[in-house]
Structure formats: C-alpha cells, structure tokens
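The structure appears right after this line, and notes come after that.
With one protein chain removed, the remaining protein chains of the complex are shown where they sit.
Let's look at subunit A:
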Amino acid sequence: MTLDLGFLLGQFLAALASASALFLVASGLSIIFGVTRIVNFAHGSFYMLGAYLGYTITEALPTGVLGFWGGTLVAALAVGVIGAAIEIVVLRRIYRSPELFQLVATFAIVLIIQDATLYVWGPVERLGPRAPGLDGAVQILGEYVPEYDLALIAIGPVVLGLIWLVFHRTRWGVLVRAATEDREMVGALGVNQSWLFTTVFFLGSALAGLGGALQVPRESVSLLMDLNIIAEVFVVVVIGGMGSVLGAYVAALLIALFNAFGILILPEISLAVPFIVMAVVLIARPWGLFGRPESGEHQQALSEEPLRPLGLARRAAILAGVAGLAGLAFLGGRYGVVLATDIVIVSLFAASLHFMMGLGGMASFGHAAYFGISAYAAAFLATYAGLSMLPAMLLAPVAAMLAAAFFGWFCVRSTGVYLAMLTLAAAQIVWSVVFQASEITGGDDGILGVWPDKWAKSREVYFLLTLAIGAMALVTLQRIAHAPFGYVLRAARDNRLRAEAVGVDTRNHQWAAFVVSGVFAGIAGVLFVFAKGSIFPDELAIPRSFDALLMVLLGGVQSVFGPLLGAASFTYVRDEISRLEYWRFIFGILIILVVILAPDGIAGGLQRLWRWIAARAGFRRVTPDKAEGA
C-alpha cells in the first residue's frame, strides 16, 4: 500500500466528518450526564429516532435546501420533545434510587424504542435523500471528497460554538453549568431541578436527534443504528470527561482519527481501537481529558443496611428456590431442564457481578468478558488439547482469573462510572480480539462441539452437576462476603478515605475482589459452554454484560438474594415472552414497572411487601427506627 498525500488527506477529512457526527451525539449525552448523573443508554436510540424522523420528514417536505435542512431541524426538535417526555414520565420518578438504577430504566427505553421503531418503520432499511446542493464531490489532491462531508466538518464546530454561547450567555446555561458541578447546591438556591433536568434532556436528546438526522444522506437508516453508535459515543464522552462539551469535541476528533488511521496500522484489532484509546486516556487521566473528579463529598452515601448471616427464614427460602428449580427441571420436560440449567448458570454469573458491585462498590459494564474468556478457554482445552470435561472445567476459570487480574489492575485505579467504562473497554478489547482472530477462535462462527463427558451427557445429569457446582460457588461467595475480606471490602465501598485511614489498602482489596468476581463469572462460563456445546463471540459482547448488570440491579444490589432473584425472573420472563412479536416492547415496559414500583430492586420490593403484609396482619416486628426513637 502506498501512502500518498491525497489519500491521507481524504482519510483525514472523512475522519473530521465522522467526528462531527459523533460529537453531536456525544455532546448531548455528556450534557445529560453532567446535570442528571444518568448514564443514558437510550441516547443511541434518540440518535436512531433522529435518523428515522429526519428521513420521513425530509421525504414529506418539498425537496430543496429549505426542505432538507428544515426537515433535519424539525426531526431534531421532535427527538428533543420525545427525550423530555421520557424524562418526565419515567426518569423523574427514580432520581432518588441508588446510583446506576436509572441505567436500567434507560436500557428498558432502548428496548421500547427498538420495537416502536420497528412497528412504525418496519424492518427494511431506508435510504434517505442526498442533501440538496451538497450531493457532489470536490477533488482535493486527486481524492474525491463528498461535499456533504465538508458541510459536516463545519457543522461540528458551529454547534460547539452555539452550545458555548448558550452555556455562557444565558441564565439557563449558567444554571446547567452550576448543576453539573453541584446540583444539590443549585437546588438549595431555589432552582427547580425537575425543570432543569427536563430542559437538559430536551437539549441533549435534540442534539442526538440532530446527529441522527444529519446522518441520513451518509448511510442507510436501520434498526441497528442505536446499538452501533452507543458504545462509541460513551467512549467519546468518557475520554472527553463526562459533562464537558469541549471534551466531547476533542475526544470525537481523537476517536475518529484513530478509527481512520488505526485501521491502516492495526487492521487485526481495528474494532478495539477506540476502547484502547479510552483505556490509555483513563489510565493517564482517570476523569477524562476535560473532566474533573466526581466530588464525592456532597453525595450522601446511602448507608446500606449491614449484611447479616442468613437466618432461618432465608435458609428456608433458599431450599424452596432449589426445590423449585429441581421441580422445573424434572417436571417441566426437556424445556424445563434447559431453562433450569440456564437459570443456575445465569444466577451464578449475576452473583459474581454482584460480588464486585454490591460488596465492592464497583459496577462493571463488561463482566461478560470473564464469563466468555473462561468459556473459550474451556472450549480450547476440550477441542485443541483434548481434555475431558472436568479438568477443562477446573482449568478454564484460571484464564478468567488471569484476565481479571490484568484488566482489574487498571480498572481499580478509577472509580464510579469511569471504572465501569474501563471494564467496558476491557470487554470490548477482548470481544474484538476473539471476533477478529478467527483462525483460532472461529470468529463469528464460534467453536462448536464442546460437549460434556458421556456420564454427564443427559440433560438431567448435567443439570444436577450445574446445580451442585453453582450452589457450591454461591456458598463460597457468601463465605467470602462474611469473611474479614468481605468486611474490609464493604468498608472500602462505604468510605474509601476512612477505610484507608484505618490502614486498609483499599485498592488492593478491590483488585482482589475484581479477580474473585472474574473467577466466579468464569465458573459460570464453563458451565455454560458445556451446557450449550458451543461458544460464540456474542457471549462476551456488550449485551451479555448488560444482561448481568440488569439482573443485579433489577434484583436489588443491596440484597444477597437480589442477583439470584433478578437472574431467575429475568431469564424466565424473557424466555416466556420472547416468542411474542413485540416482546422487547413488553419487556421494556415490565422493566420500567419494576424500576418505578421497586426502586430498591425486586428483593427490596418483596421485603417491603412482606413488611406491609406483616404490619396489616398485626404481628409487626420492631424496626430499629421505632425502637430507638421513642
């Protein structure tokens, strides 16, 4: 390949155009996060809606310059209205929920918008009109550069300038910037947060919608747009520093350039390039290029109820759960066994994530990496090394352990959302390596024929094996949680400074927790691969990680049972409804209902329900609050 100047320039200009598009979407996400602290996974959906609406509106309007740009703007505003409406109807109800719980709601919104879009526009891709007057290409140094790209290159900085003006020259903008720093104080000065949040959601969603509508002349509009862009947009926001618009612009440039030139230099891992850039930036600057440390001092930590060793009632509940699973497996027929096996595996996976999230205070957006690495390791051992099942099961989690030790070392240097983003980066790097190294991993085709040994071939026996291993693993996790290590971990979670002041090396403890969590995810992974007989890159992709995250959060982070309840109900319900045509829509609505009705998760909700029934029935137990206050 000869690199001539014209070609390089062409790549460069194409990168700048992509950067503008990326920036529009990312700036909206960054503004929303800055003020509301919501990690909005639905932002990619707003982008997709912008594209569909832009397509429909510009088609409906008379062709011409005014029709195109007018239609684009109307589409952006419409998405802004949709975003504001979602904020009012759903998100406003859950601002008081634990951190990251809103994330579950935004994920439900992704599902709902997916199916709503499918319903309105159908599954066929749409090709929109070219921008009138900008449908040609100009020749620069022998390369043809689309005129529309040049327009996009200009639009990015123009929008950046406009946002700057709004943020510095209007009272609203000053309030937004103030709220990005300390929203509680802004409230204490008499500013209505709800109003501020809704307007911020309007602006942020409108920017995403604008990004989507402007994309119509460049690519076909499809249902894949939301998830295709969301990971990259998060990367941009995190690199720039969450809440910083200028940061989003610089980071969008950086990512677009690395994408354009990375593919020339490192084609083998081109998919991982943005995530590698993010990891490098976060390790050097843990809060992004233009971000500032999250001021923890004003965040009233929810003091969680102390974990107690399991009482009689809970032991009984566990036995009932196991009995229920066995019943499902042996009375539910073939289908019942498969579902019960899945539930055990997924419960263990969720419990492993809960270990680092609930006890360690570290949310992971990429936990599937350790699940998948271990599953792949087992598949390698079984197919390439010819190991039988049990040794492969025993050895494979070591791979997860090593990977967790490696990535965890970097991740625990950060905290909060930034830590979560580093875990996502790690998982994406692993995923793209597995996906692109097809000589070894089979790439998209995966590895097939990883079956259990003869004695465990029957589904019922394999279920019992899974149940036994899963139960042992869960008990071990419990033991660790109640060992001194678990106490130290919770101390570090609740107050890092105080824990360090009494001599705890919090970082090392969190690292160890990260590794433990990875190993147990790995155990779930090996159980999975032998249950399915195959492994595909999907198992370590983002959706798999998010499933686990949803299970833990929906179940209840503050409860030991939370992840198990979350995993079981999530798997069961999704399994039941996924045959329906618009099941995502239904599933999204169900998730939102849980989020609103049980802001402390299913476990917390059940507990409150139980207390309420107990109080009604007259045998109220004395709560600590009542006992002391009188």
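The criterion applied here is as follows: contacts are C-beta pairs under 8 Å (C-beta built on N, C-alpha and C of every residue); 3 or more make two chains touch, one makes a residue touch a chain; residues count from 1.
Criterion: contacts and distances are computed from a predicted model.
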From "Phosphoribosylformylglycinamidine synthase subunit PurQ", "ABC transporter ATP-binding protein", "Sporulation protein YqfD" or "L-lactate dehydrogenase complex protein LldG", the hidden chain's UniProt protein name: "ABC transporter ATP-binding protein"
Touch criterion as defined above, residue of A:E59, A:E147 or A:E181 at the omitted chain: A:E181
Residues from subunit A at the interface with the omitted partner, ascending: 171, 174-175, 177-178, 180-182, 184-193, 292, 297-298, 300-305, 624-625, 628-629
